[in-house]
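As you look at this complex, bear in mind that one protein chain is not there, while each of the others sits in place.
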Amino acid sequence: MEQYLNPLKSRYASKEMLYIFSPKFKYTTWRKLWYNLALVQQELGININNDQLNELSKQIENIDFKLVEKYEKKFQHEVMAHLYAYADLVGEDAKKILHLGVTSAYLMDNTDLIQIKEALLLIEKKLTEIIIILKQFSIKYKDLATLAYTHLQEAQLTTLGKRSSLWLQSLIFDFKELKFILSNMCFRGVKGTVGNQSSFKELFLSNFDKVKDLDINLAKKMGFEKVYKITGQTYDRKFDSSILNFLSNLAQSAHKITNDIRFMQHLREIEENFEKHQIGSSAMPYKRNPIYSERVASLAKFIISLQSSGGLIATTQWLERTLDDSACKRLNIPQAFLATDAILILLNKIFSNIKVNERIIEKHVQTEMPFILTEDILMKATKNGGDRQILHEKIRTYAMQVKENLYLGKNENNLIQLILNDKSFKLTSKDINEILNPNQNIGFAPSQVEDFIKEIIDPIIKNQ
Amino acid sequence: MEQYLNPLKSRYASKEMLYIFSPKFKYTTWRKLWYNLALVQQELGININNDQLNELSKQIENIDFKLVEKYEKKFQHEVMAHLYAYADLVGEDAKKILHLGVTSAYLMDNTDLIQIKEALLLIEKKLTEIIIILKQFSIKYKDLATLAYTHLQEAQLTTLGKRSSLWLQSLIFDFKELKFILSNMCFRGVKGTVGNQSSFKELFLSNFDKVKDLDINLAKKMGFEKVYKITGQTYDRKFDSSILNFLSNLAQSAHKITNDIRFMQHLREIEENFEKHQIGSSAMPYKRNPIYSERVASLAKFIISLQSSGGLIATTQWLERTLDDSACKRLNIPQAFLATDAILILLNKIFSNIKVNERIIEKHVQTEMPFILTEDILMKATKNGGDRQILHEKIRTYAMQVKENLYLGKNENNLIQLILNDKSFKLTSKDINEILNPNQNIGFAPSQVEDFIKEIIDPIIKNQ
Amino acid sequence: MEQYLNPLKSRYASKEMLYIFSPKFKYTTWRKLWYNLALVQQELGININNDQLNELSKQIENIDFKLVEKYEKKFQHEVMAHLYAYADLVGEDAKKILHLGVTSAYLMDNTDLIQIKEALLLIEKKLTEIIIILKQFSIKYKDLATLAYTHLQEAQLTTLGKRSSLWLQSLIFDFKELKFILSNMCFRGVKGTVGNQSSFKELFLSNFDKVKDLDINLAKKMGFEKVYKITGQTYDRKFDSSILNFLSNLAQSAHKITNDIRFMQHLREIEENFEKHQIGSSAMPYKRNPIYSERVASLAKFIISLQSSGGLIATTQWLERTLDDSACKRLNIPQAFLATDAILILLNKIFSNIKVNERIIEKHVQTEMPFILTEDILMKATKNGGDRQILHEKIRTYAMQVKENLYLGKNENNLIQLILNDKSFKLTSKDINEILNPNQNIGFAPSQVEDFIKEIIDPIIKNQ
Partner (left out) sequence: MEQYLNPLKSRYASKEMLYIFSPKFKYTTWRKLWYNLALVQQELGININNDQLNELSKQIENIDFKLVEKYEKKFQHEVMAHLYAYADLVGEDAKKILHLGVTSAYLMDNTDLIQIKEALLLIEKKLTEIIIILKQFSIKYKDLATLAYTHLQEAQLTTLGKRSSLWLQSLIFDFKELKFILSNMCFRGVKGTVGNQSSFKELFLSNFDKVKDLDINLAKKMGFEKVYKITGQTYDRKFDSSILNFLSNLAQSAHKITNDIRFMQHLREIEENFEKHQIGSSAMPYKRNPIYSERVASLAKFIISLQSSGGLIATTQWLERTLDDSACKRLNIPQAFLATDAILILLNKIFSNIKVNERIIEKHVQTEMPFILTEDILMKATKNGGDRQILHEKIRTYAMQVKENLYLGKNENNLIQLILNDKSFKLTSKDINEILNPNQNIGFAPSQVEDFIKEIIDPIIKNQ
């Protein structure tokens, strides 16, 4: 309790995501990388025997962190410390085949990629769940007319399911980016100190094909389909930057979505679930604050902010590699994933229990109806032969007057009457009644939702 | 001369890119959008005659900007001003079919997308040219041994062509992102004020299929394969954000590449072309400063900085649309493209005329050789049965001593001798001579370059 | 019309600010710097005669930009081009004393500082005007009770003047920063190529005091009180970064303020002025969109985004100077000032004509009153001997029920009755009536406003 407590750890993120970025995951992955290196080297004809491999394999999970710490104090070198600690366990014979031809970056860079891949897959799973929940929400409310807002002013009608489709659309944007990243993702493989694989020239008697096999076979053993053909000491830090871009993009969607929810909760049209015994405010106990949505927006700001660190690193890497990436990479990548994980947990919580106050929504719609219909009236009048530009100016003037009167306290909205009285609109009561048909005024919103889900969302869900 | 002069315009960007973001391009595109709207509406059965269409078509290029300005002062509304100015030209009859069922966002948003698409295609063309130049450079120098640097310290050897392949690799990263964006790009189409296409319900008698046809047919006429199924008043601003991410990513590559060049020019290994009569510095006239590379880095910082504005907009759009995107969009998107255009022009200029001082490069390699070989010696010694960890410590100590002596002025590098004298290395003079073979020490760099170009670069170039 | 048209120039910024960043201002300042250099050199005993000075002085405004362009094409060096063009005008004799001992950075860096200072002073003037307007607004509405919002949910009462004092408080924050920057601002002075003033060693016979005099006297002639004692080739780019920080901070205030206005306009409590003939929306002509506030928020995002470029430059300047600042400085500093200028024009416009709908505000207050009073009831009950924690839980439960009923359509707010009926609150009708006194419920808001203006705002205005 006497040190900084990171709330991503103590409050917000899931066990699964915290584990991916834990020392345990990291250093067992290092041992897997050492073991599989030897395994693939054996497969490619290097003189390594099964006993040696077995020794390596047996000790993968058995990490003595105290011992590692002792070695690290001595060498001031993280990889050497872990290498010695592993070597101590596997015996003299297996020790000789450890780390053959590789350098620190083999462990660090490949492990970073493995962690990122695991984290992306976890994000993919959670994001898919939210897409499914939002799909169901969109279908359920595809016909529920609701006021649309532009400039935060009441505009025409949309439906609640159409609005949630906008959110889906944003998330689909992110989802496609995630799939693009995953499908292009490469293992760093074995490249040596400066990327020229020279240490393997001896081992494989100048046979480049064998070294290529080593690279790709190792990649596959560690769960990757592809391996970078070109690296310096490390994989291009543009990749990390692309990860932070993606996480920021997803955070931006979440920020936009929860801003909308916070606004709708202000209107009382929807509400986040409010748990029994939950205290909203010590001074205003009756308030129902959209605190999960606010927390999403807050975490999103943190992630968006971290985005620029990816670019800063990629931009300032000099020649074959400089080390001014390392400390930052230990902070920005894990925390961006942990905060994204927290956001997805919160979004799931919000949408799984959201309360839709349909009667409030309907009441809002009814009050604004006459104003909303001006565009439809204009269309009808134009169809009846009116001049659009002249009528546009007229209807504007009428609507202004009526709004002004309402501001000043008049209860009656007489806009429709004013229009009927003006003959240049060439409109009859029958025309107006057709327009007042509420189903008209949501446009094609329900059809759009159906079409979108059938053509875009369902294929995505099916492929997961 | 009494107003701010934007140097992107006066100094850095190309005519082509400046035209794409010009008023001329923008407002003729608006007229094309009005014309094609009417055309597709006619095709779908709306009562529009060929004379009306012809009137619209004839006046597309004929914009009276003075008149538009007059209308804009009156209405304080950009679209209305252009609509009136166009209407004035096409005559009473054609006037009636103008802007039928659409709103400002139809013009603005679709035009933004068209400008972005044109600009992306121009970037694609210029980026491809640079990829081709860098490919040729990489092939030409794939065998030229050069000192690699890690931590800005001399490390092992690489080749110049391998280093330029790192740059290619970064650009390929960006190129793939560009292709991803282009292949996913959608037209905004006709969606109406809040996105529900309600104004077309009347026009097309509630036939959603016809409205979908209108949308996709218009998209195709304007050069797009796809159209968004879901929008609010506007297309999702995440798209703009993705554009700024891409341009920032490309700028980051350019920054990294030119940092490397600036460092190599410091080493005198390469030099930017220096034009006759060019004055490097008024006080130090002999200097050959890498000013094009520095300008690339400078413009890159501007673009990288603009990136965050995309996220700021996407994050703070409320409900169906707020207008706090507009003024920023007029500044960040065009200028990010103009600055990127300038960077690509500069990169082309740099690599088309770069001077490689091979003799300097070779001299640097020779001086560092004995240090560079320690890893190879370690490998050979390990192969001969030595214990890697023990020898690693020994070779470190020897190298430290020798470096220290060189720092203190000794001329002779006796590292090799010290190792031969130490029997625990189990190395003979013959072993060392094999290692000293210069072709050994660049590892597989040339093969990597060939493999990379054949498997990754050539297919990309071929498909352009 | 066939090139990019920067809207800061064509639409948003003032003539005065555009002039400060114009070629005219910049290059006449160069000539003033050349002239004053010679003048101070003469004063310090260098052999320069009055005729030579007169020649320089006469030609300061007389710039032939065509000729400069010709020279720049030849030399590819901006300073040399202007030096030759000036030299052509002043005659053989005066020519000899031009640019004596100085380098390009003398002109460029000092001019940058002069432009920034002029721009800051213009910002200071416009910001002070807005502070005065907001002070008057705050005084006028210091007693007008209005619903406060936390979590965008109705909370207790504040007053409109208190809310605008929050905005003032933000602007005062920025104002103090501006004053801090101005009071610490230094001239770059004459420092030579790498900052060691070596070229003046000859001229002033190794007399450092004379060179210090040259530096500070020149600074004073150009309007500065202080000069940097230490520079490389250029002044520390941290200064530019501090300028962009300040402009971003001011933009952030403006964004926060206009967000509040946009929300209040949504509530119809206030409205931006809406000009006659102004067209709000082509499809929804009756709408009154807060477009100036939205434009402020939009420009703010642009400025906030540019902020990071200052840090990018400061961070990556190498040793005595690299040129990867230049092109970016020509874009980010002027445009950040131009956009800030535009924001201040807009804020002035908004607050000079804002419409306060007092009756709407009052109606909102009345509806929420019973809920708002829960904290006061709690205080009174605690004072009467109740246990705060127990009553807090009770009042929460009651309020929840009442809100729920209101959601479900009940018209009557019976919260007060429920509390009176619960004896554990130990409250009488008299107690409640005291609480219901509306003047109670705005707390000390009016006094706070008065105190704040007297103690903080007025002294600031007086000193301007």
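So that you can tell them apart, the chains are marked A, B and C in the order they are listed, and the count of residues begins at 1 in each.
To be clear about the criterion, a residue touches a chain if its C-beta (ideal position, glycine included) is under 8 Å from a C-beta of that chain, and two chains touch if they have at least 3 such contacts.
Source: prediction; values computed, not measured.
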Residue, one of B:11, B:24, B:74 or B:151, that touches the chain absent here: B:151
Touching the absent chain when the full complex is considered, from A:226, A:301, A:383 or A:403: A:301
Per the touch definition above, residue among C:36, C:265, C:307 or C:332 touching the missing chain: C:307
Omitted-chain contact residue, chosen from C:31, C:117, C:321 or C:394: C:321
Sites on chain A contacted by the missing partner chain, in the whole complex: 1-9, 12-13, 18-19, 21-25, 63, 65, 74-77, 79-80, 83, 99, 103-104, 192-193, 199, 262, 275, 277-279, 281-284, 289, 291, 294-295, 297-299, 301-302, 304-309, 312-313, 316, 322-332, 334-335, 338-339
In chain B, positions touching the absent partner: 150-153, 155-156, 262-263, 265-266, 268, 279-291, 294, 308, 312, 316, 357, 359-360, 371, 374-375, 378, 392-393, 395-396, 398-400, 402-403, 407-409
Residues of chain C (touch criterion as defined above) contacting the omitted chain: 83-84, 87, 95-96, 98-101, 148-152, 155-159, 162-163, 165-166, 168-170, 173-174, 176-177, 180, 184, 192-203, 208, 211-212, 228-233, 236, 238-239, 241-242, 245, 248-249, 252-253, 255-256, 259-260, 263, 300, 304, 307-308, 311, 314-323, 375-376, 379-380, 382-383, 387-389, 440-445, 447-449, 451-452, 455-456
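In this section, only the chains that are shown with their structure count from here on.
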Same or different residue numbers at the chain A/chain B copy interface, by half rule: same
Separation of chain A from chain C, taking each centre as the mean of its C-alpha atoms, in whole Å: 34
Gap in Å, rounded to a whole number, between the CA centres of chain B and chain A: 24
Sequence positions of chain C contacting 2 or more other chains: 262, 279, 281-284, 289, 291, 294, 308, 312, 316
